[in-house]
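Missing here is one protein chain; the remaining ones are kept as they sit in the complex.
Coming up: subunit A.
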Amino acid sequence: MAVAVGRPANDDLRNLSLSGHVGFDSLPDQLVNKSTSQGFCFNILCVGETGIGKSTLMDTLFNTKFESEPATHNEPGVRLKARSYELQESNVRLKLTIVDTVGFGDQINKDDSYKPIVEYIDAQFEAYLQEELKIKRSLFNYHDTRIHACLYFIAPTGHSLKSLDLVTMKKLDSKVNIIPIIAKADTIAKNELHKFKSKIMSELVSNGVQIYQFPTDEETVAEINATMSVHLPFAVVGSTEEVKIGNKMAKARQYPWGVVQVENENHCDFVKLREMLIRVNMEDLREQTHTRHYELYRRCKLEEMGFKDTDPDSKPFSLQETYEAKRNEFLGELQKKEDEMRQMFVMRVKEKEAELKEAEKDLHEKFDHLKRTHQEEKKKVEDKKKELEEELNNFQKKKAAAQLLQSQAQQAGSQQTKKDKDKKKFAKLWDPEFHVKAVMVPGHTFPVLSASPPAAGTTSHSDVP
């Protein structure tokens, strides 16, 4: 079925007048009610040297003693400490997170001081971006941790900004709303203060540092914002102690020479800061963070990852293409890695196989060799055995022959003298043939001559060497 989307009679939107009360003027209330029930998030980052009064100022601003111990000056580097609190005023619930820079300005080498701060801010943006890119996401109840305002505490030297201040602010100005304030302002005299403020502002301008601009586009706040901007940077004094002034208790700092009242606009700009930060521009700070700083981060990050917008018509398409290309690239890399690993594995297996084969061969060889040797030896032993047996047989024959001869001789010449007997005995013993035979077989010890021939099969020779 064809679908035609109609165009209005005239392309411009027509303003219509209502003939009666419709009731959508309650829309802002409906919107606000929703937000109220969910609660608001507000995250402040305090950047400043140790001991400059960051925690005290926060306590003063929010009328609460936030639990914290003062930091030492011995921190090896800058680290960020974030604490969250839930405050409630009438029916408004505020989830306040205060991030402190611990150890800022304490090191001898402060080159990298700004880095942990930038990293923290980026990490919060990243977390939000990750949530936004998820397929199943829940942005409407996401706990927003992005920094909405950065209070930069300037030391009240009275001269100018420190180079650390300039460097740090320059690194932060595109990532967060910077509101510079002069801390411990009760140490500067009024006339010096004015000069100090001008010096600071001109330095900021000449160094191109973009601080937060109080919005002047909406009539109701334009005026107050404009007048307040003139007093930047706000010279503040913080105190949670109360001093009796007149018949009231007021937050103040008591000195021997007088009392500095925190909320007295003649004494310091604390009230102005509170007005600007909380009572007038809190929502704008949140909005700027989201629509400007976060969008910038997102854009840079996506571009870094390789995405591009080309022109309005083919925007999504090139994004798609890039996505595809990246995906394929990634998959290709994975595949390559897999192949490489497989190859390596195969190679290793082959190597191992070859090694094992070698070893096997060696073993076989050894075995053969041993076998041969064994057989040789066996043969040798057999030969020797034969020889010995032969010898033995010979000996037996000879012995038998000799005995026969002896018995014959005895019978025949029993009259013969002892001498002849001895002679014959001796001759028997000294039978050259017999003797030689008995001695000439190498390695054998002289056979033990016994009256009876040795039992067949046994020898009394020593073992074959």
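Keep this in mind: a contact is a pair of C-beta atoms (placed from the backbone, for glycine too) under 8 Å apart; a residue touches a chain by one contact, two chains touch by 3 or more; residues count from 1.
Heads up, the rule we're going with is that contacts and distances are computed from a predicted model.
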Which protein name, taken from UniProt, belongs to the chain you can't see among "Alkyl transferase", "Neuronal-specific septin-3", "Gpi transamidase component pig-s" or "Transcription factor PRE3-like"?
"Neuronal-specific septin-3"
Selected from A:R299, A:K337, A:K350 or A:K397 as touching the chain missing from the view:
A:R299
Among A:V259, A:I278 or A:L388, which one is in touch with the chain left out?
A:I278
What residue numbers in subunit A mark contact with the hidden partner chain?
1-9, 11, 13-37, 40, 61-67, 69, 76-77, 79-92, 94-95, 97, 99, 102, 116, 119-120, 123-124, 127, 135-137, 139-140, 143, 145, 218, 220-221, 274-275, 278-284, 287, 291, 295, 298-299, 302-303, 307-309, 314-317, 319-320, 323-324, 327
